[in-house]
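The structure is given below, and queries will be raised subsequently.
One protein chain is absent from this view; the other protein chains keep their places.
Letters A, B and C name the chains as they come in the text, with residue numbers starting at 1 for each one.
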Amino acid sequence: MKWQTILLTGGFAAQLFVLPAVDAQQASVRAQEEPVPRTRTPVQLPNPPGFVTLKCDFHMHTVFSDGLVWPTVRVEEAWRQGLDAIAITDHIESQRYRADVSTNHNRSYEIASALGADLNILVIRGGEVTRQMPPGHLNAIFLTNVSALAIADWSEALQIAKDQGAFIFWNHPGWDRQLKDGKIRWYPEHTQLHESGLMHGVEIVNEREHYPEAYRWAIDKKLTLLGNSDIHSPINQEYYVHERDIRPLTLVFARERTIAGIKEALFDRRTAVLWAGRFMGEERFLRPLFDGSIEILNPEVTVTGRGRVLLQVHNNSSTDFILERIENPADLSISSQVTLPAQKTVLLDVTGRGNPSAGTRRVNLPYRVRNMLTAPDEPLRVNIGVEIRFVP
Amino acid sequence: MKWQTILLTGGFAAQLFVLPAVDAQQASVRAQEEPVPRTRTPVQLPNPPGFVTLKCDFHMHTVFSDGLVWPTVRVEEAWRQGLDAIAITDHIESQRYRADVSTNHNRSYEIASALGADLNILVIRGGEVTRQMPPGHLNAIFLTNVSALAIADWSEALQIAKDQGAFIFWNHPGWDRQLKDGKIRWYPEHTQLHESGLMHGVEIVNEREHYPEAYRWAIDKKLTLLGNSDIHSPINQEYYVHERDIRPLTLVFARERTIAGIKEALFDRRTAVLWAGRFMGEERFLRPLFDGSIEILNPEVTVTGRGRVLLQVHNNSSTDFILERIENPADLSISSQVTLPAQKTVLLDVTGRGNPSAGTRRVNLPYRVRNMLTAPDEPLRVNIGVEIRFVP
Amino acid sequence: MKWQTILLTGGFAAQLFVLPAVDAQQASVRAQEEPVPRTRTPVQLPNPPGFVTLKCDFHMHTVFSDGLVWPTVRVEEAWRQGLDAIAITDHIESQRYRADVSTNHNRSYEIASALGADLNILVIRGGEVTRQMPPGHLNAIFLTNVSALAIADWSEALQIAKDQGAFIFWNHPGWDRQLKDGKIRWYPEHTQLHESGLMHGVEIVNEREHYPEAYRWAIDKKLTLLGNSDIHSPINQEYYVHERDIRPLTLVFARERTIAGIKEALFDRRTAVLWAGRFMGEERFLRPLFDGSIEILNPEVTVTGRGRVLLQVHNNSSTDFILERIENPADLSISSQVTLPAQKTVLLDVTGRGNPSAGTRRVNLPYRVRNMLTAPDEPLRVNIGVEIRFVP
Partner (left out) sequence: MKWQTILLTGGFAAQLFVLPAVDAQQASVRAQEEPVPRTRTPVQLPNPPGFVTLKCDFHMHTVFSDGLVWPTVRVEEAWRQGLDAIAITDHIESQRYRADVSTNHNRSYEIASALGADLNILVIRGGEVTRQMPPGHLNAIFLTNVSALAIADWSEALQIAKDQGAFIFWNHPGWDRQLKDGKIRWYPEHTQLHESGLMHGVEIVNEREHYPEAYRWAIDKKLTLLGNSDIHSPINQEYYVHERDIRPLTLVFARERTIAGIKEALFDRRTAVLWAGRFMGEERFLRPLFDGSIEILNPEVTVTGRGRVLLQVHNNSSTDFILERIENPADLSISSQVTLPAQKTVLLDVTGRGNPSAGTRRVNLPYRVRNMLTAPDEPLRVNIGVEIRFVP
């Protein structure tokens, strides 16, 4: 029996079968259709000079705390979504399914890392120290034995983590269930942790939330920026993964794609956060991400009098960029707003203005990138360079 | 801070923020975006007279055997996909994660049924008797104690199931790992089970596979037809759920939407299978499914001479129907192939032919529904009735 | 040669062919794949009592003025998108392609109406009087001869339209190219037109723009509300039609689905505007649109103490509704924000609170529908009624 698929939108995919010439009784034919193919969709982002841009998620749960999936699912999801590394960070103090599931704090990592080796996903051993505020929840990753942290005193637990060489960060500081009077705040306990080398970073994004205050703290106190999913469900129940609605990512600018490389970069604060199409991080990382993504396909154009030309601007990355004109350059009017969708080309208008002298000149088109923030309210400023021949 | 979402295809959804008038430091603003909404998408199918059409999946796994999700995920998936009832059927003899997960065979049902009560999904207690071929794998559902089946002799285990009132069916009889010489076959053991009342139905569809021979057996031996997912992964990893690529369903024509109602219908063989856009089952169920789905929006038309009119045919169900003309009715030419996509209206051509006498007549347009099969090679034949006024 | 389609996302749909057993030279086989099916997607909206809700667009262009498509394309687009009626309204004074295309002002209507008859789309003859502001652009529809309006004096032209029985409305009053000092304004000329019966309605939505001031004028001066596309391009270049991003619609509440029925309703001001998922119009129309769309699938529930129950709220229409709680009813906490997506079911939380007396009571859940506006800043207030049995 042969089947011919007919693509139809708005309903189940239907199939038209061709009636078999032979008796269906004769042969054990199984008309089998294809499931969702097992594919990895890359997250395309440029590498800043000297580094490789790794897409990481350092906060997630499995049935070994209060998550809803087996640890291998986290690796499979990461592979499919184009990630490079994940940390398994089940709650240490909160094992919701302890009646049914092992309470060994290292098991979820052990199970996940085996599949990680097969799929070339870097799996990092971690745990979530889950306490009242202050200090709230903190993740310790690159642990050697998670179970050693299962003790009553949180400060001791974090010291043990540090002794294991862990990188430690404060999770979701603005989580409403742990706010007092609805306000996000930095407690003396955090100062103490920070000064004792027991807190190296902070989540400025967790799940669907962004905390601008935490972003400011990170800048002021030199904490590493993190943005993680804290995913508990199968990820498709939370994100439109088939439409590239990717989870929050910590972008790590590492010297090599290894666990050691990530660890070195995290302690050196070489990260940015990508969340809901926005980048947050230092200019030294955001600028090469933008510059390496954008290409003017016709960088040399001729503007005749008050005529108009169309620049073809291609964005080769997996993220959109939203540009807002800072000012018009001399002798030209340029588009005031331009969105550069991922992996598409768009048109940017350049129109003659005033009475320019004839000749060919390099012109910088000054824009703000509204979805690249070097501080809570600071969009990255960029110059798009083109060569314009002015003809009066 | 206010955010304005910009819809963009082909990239991450990007967001344009409006710079805040007030200092971001002042207020603990969390720019929060919406996750995938928690919605249920109904599977729209008509009810045959006297029955309600229930969408059921009687075969699935959780971490309590070799599945990859916590039992509640199966209920959530079923609610989202528009199902009415599921059976949790973890393997009894094969508990892959026994080193880490409880071996109590009733636990997955107990955990799932609590959420089922909240969401109004009927959750049925079951288990999969997992043996070498023959007899292969069999599901027993409506059990009262799954653990009682965990004994060495499969025939005894099934007798215990029967004593608990279970409905028992043969799973994936054409599964290649259990075939001998690559051929699907009915063994003496199956005759014995069937004759002893220890096997009431058979999966003619499992996952992405259909077994025409099993469909034939079911017709000849009066077994209940079943089509189930046997899902192990999060369902989105196997099906394009966002595009209505629904798992295989056992459609149960019950007198009421209760577990008892389903049980009565299963023993009475009132089921059909919906798989990959195809219906398989008895004409008494398929015909009302088709007739109740289709409406001619302009059922009274005038054909003038050899002129053409366009019938607007609306399909109100969630499935497509693929029609092939059996023959032209007298005095008319009609479209030879028409696909009726789910929840859309399409045009069917009716053109005058020959020399019809003037007057208004009821005309039946005879079609085969190629994706409704009353037997392995028997498409349902339907007549689409319209009233035509012939004008010479 | 047989072809088996494989569904693949993210790339061209690929096809796997089965190598033919017979020589391809023998038979003239054309492997033909299906184009986009020609389907109509209904816009599902309830009918207020006594009326039928017609989906109409009274403003559009073709190559007979400055549009980019042949007139029949407008009918085809309307049929596919589920509209009932359109008016062809090419500019009278502005025929961009006069060097190549006929200047007969009635031709675009004549060409379109023939296909309209085949597809059962009501096509209305119209024209756009295209002048400087004031009075700007006005559409006259239900004309009998568009060419008669091609005269210099706009006031005379509109009088001729009126004499032909036309319904006349002001187009895009806030169009930036016709604003003075960037402000929308009502000129004395509009008062004069209105008082002379030469202006019966106003577009409060045109294309992607909404003019709240015009909405206010319409309320104050008793003008008919209109929302139209003013489409010039093939519609798919402007709207995500495959994702139900429908053009602005004038909803007409007519006594019958005929051109005469629409005309009577327009003069009687029985319209609402649907634009980008928002409804604008009088409460007498918006309330039945909401009430007729929503169904509580479990309208009788039991709340035990401070326990929670989940109401399953189904939205049977083609539009989403965005609800915001006005207040909690006595003895209950209810979800503060609920979005009801089109043709989906969602969960609304109802949780016990306080010390209610035992017993069964009808409870109204008071919400604002934020995307239904009875005036520029007035969301519709609705009560969702359920029957609650309180158990202490």
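Basically, contacts are C-beta pairs under 8 Å (C-beta built on N, C-alpha and C of every residue); 3 or more make two chains touch, one makes a residue touch a chain.
These figures come from a predicted structure and were not determined experimentally.
K.L.:
Specify the residue from the set C:139, C:271 or C:319 that touches the hidden chain.
P.N.:
That would be C:319, which touches the missing chain.
K.L.:
If the hidden chain were put back, which of C:93, C:118, C:189 or C:238 would touch it?
P.N.:
Within the whole complex, the residue contacting the unshown chain is C:238.
K.L.:
If the hidden chain were put back, which of C:209, C:291 or C:331 would touch it?
P.N.:
Touching the chain that is not displayed is residue C:209.
K.L.:
Could you please point out the chain A residues that touch the chain left off the display?
P.N.:
Touch with the absent chain occurs at residues 7, 9, 37-42, 118-120, 240, 297-298, 310, 312, 314, 339, 341, 343-347.
K.L.:
Which positions on chain C touch the chain that was left off?
P.N.:
Counting only chain C, the missing chain is touched by 1, 6, 8-17, 19-20, 24-25, 28-36, 38, 63-64, 67-70, 72-73, 76, 80, 97, 99-102, 104, 107, 111, 174, 179, 182-184, 207-213, 216, 233-234, 236-246, 276-278, 315, 318-322, 339, 341-344, 370-371, 376-377.
As a working rule, only the chains that are shown with their structure count from here on.
K.L.:
Report, in whole Å, the distance between the mean C-alpha point of chain B and the mean C-alpha point of chain C.
P.N.:
Computed from C-alpha means, the inter-chain centre distance equals 34 Å.
K.L.:
Could you list which residues of chain C touch at least two other chains?
P.N.:
Residues 7, 9, 37, 39, 41 of chain C touch two or more partner chains.
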